[in-house]
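For this view, one protein chain was removed and the others were kept in their places.
Right, subunit A next:
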Amino acid sequence: MFENFINLYHGFHIAADPFNILLMAVGILLGVIIGVLPGLGGANGVAILLPLTFSMSPTSAIILLTCIYWGALFGGAITSVLFNIPGEPWSVATTFDGHPMARNGKAGEALTAAFTSSFVGAFVAVIMITLIAPLVAQFALQFGPAEKFAVYFLAFASFVGMSKEPPAKTIVSMMIGFALAAVGLDMVTGQLRLTFGSTELLNGFDFLIAVIGLFGIGEILLTMEEGLEFRGKAAKIDPRIVWKTWKTLPKYWATSLRSCIIGCWMGITPAGATPASFMAYGVAKRISKNGKNFGNGEIEGVIAPETAAHAAGTSAMLPMLALGVPGSPTAAVLLGGLLIWGLQPGPMLFVEQSEFVWGLIASMYLGNVVGLILVLTTVPLFASILRIPFSIIAPVILVICAIGAYTVNNNVFDVIMMLVFGVLGYVLKKTNYPLAPLVLAIVLGDSAEEAFRQSLLSSGGSLGIFFSNGLVSTIMGIGIIAGIWPLLQIALNRFRRVAQPA
């Protein structure tokens, strides 16, 4: 471990080069812009800029590209809070409380909390990488299909019963999500499902299209109905808002810590940032004493998912470097970059290219500090966007959404789908069906199904594989408890009422 510190010290020497610091700032700014534009996610941004970096040294290039990634992670929160449009999949959970906060005139607080928690999550993850990188890589190897399914199961289970709507509506919404996720190619049999001979449906429903439509367009439709007013208009813009919010944050340390653990764990496994953010939100709602108020603009509901998403996003870099398995689409593109620079990710990278690896890890520390400073200075600026009249900003949002939807697959059909999802989102909201389970099912439905069927293939159809070793049994066990927790609570309350008749 001591050796790690010496390596890290050398890494800082490389990363703290003025040119590299400049690249960090440029990367973060580009990343924030990319994160703000829905659809033009981190993966696209990195892919577009990848060829530009071939003339740089691999260390400088990866610093620029990873900073774009950090920037996109930060930026995704901005549109979630302001317009209820998650710029990135892992920001969906941030909208649940972030947007209500903005509507209550607390956009500045929500943004500050989101950025700060992002930073905390990422920082804790980097420290973990520094200290226990080799151990962690070993742990990730234990995850076969059964273990992965158990993690997804836990993500679903910790989400069940958290919405205020009746359970039946939650289930309906989740099932619509599963059905949508099933469209396209079935990976396990190699057959097309539910495409009805249409070539447009070959690709299935992209998560981002659904989210931009359901949340973004749906929100605009609702606002139009309610008299063309942004409900967050009364926000007072105070430059000291960052400081004021910071003073309130330490008391949520327990939520932060929990979310960090969830995030790091999900990033390594590698299930990714999106399930991490949902799980952290679900757990926080369950455990926090303000849990009942979640969904109405509770600051903890912003802290939990943002911390977890960033902890996961950052720790996902580790399996990529140590095992060559990308933890996210962005990481996949970065992986391609590494190969072009002649770096082979894998068990030997840490040994053979230790200068590069530790330069990268040092840049994670510096990049996040630079990023935090940059984005926090923009809080008053972004919060003031809400003061622009709705009649001006709504068409702008619509155009950005349409461009975003088009960018995902360069397909006009997706723009039409986005509008369809918008109407669906509006209808579901008016009829009080929760959107979150639908979104969760679209995001994780495919992967969960895949892992489930891979497990059954390898066990010859026996469900025993989900309890075949300590690791998978533990995760499944926690998942089952989380799933039936609401029932347990009801039973417990009844029991208490019977025991102490009022």
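To be clear about the criterion, contacts are C-beta pairs under 8 Å (C-beta built on N, C-alpha and C of every residue); 3 or more make two chains touch, one makes a residue touch a chain; residues count from 1.
Quick note on the criterion: contacts and distances are computed from a predicted model.
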Can you tell which of "ATP synthase subunit b", "Tripartite-type tricarboxylate transporter receptor subunit TctC", "Uptake hydrogenase small subunit" or "DNA-binding protein" UniProt lists for the chain that's not drawn?
-> "Tripartite-type tricarboxylate transporter receptor subunit TctC"
Of A:Asn203, A:Thr378 or A:Ser473, which residue touches the hidden chain?
-> A:Asn203
Since one chain isn't shown, list which residues of subunit A touch it in the complete complex.
-> 43, 47, 50-51, 54-55, 140-145, 184-192, 195, 199, 202-204, 323-326, 329, 332-333, 335-337, 339-340, 342, 344-349, 409-410, 450, 454, 457-458, 460
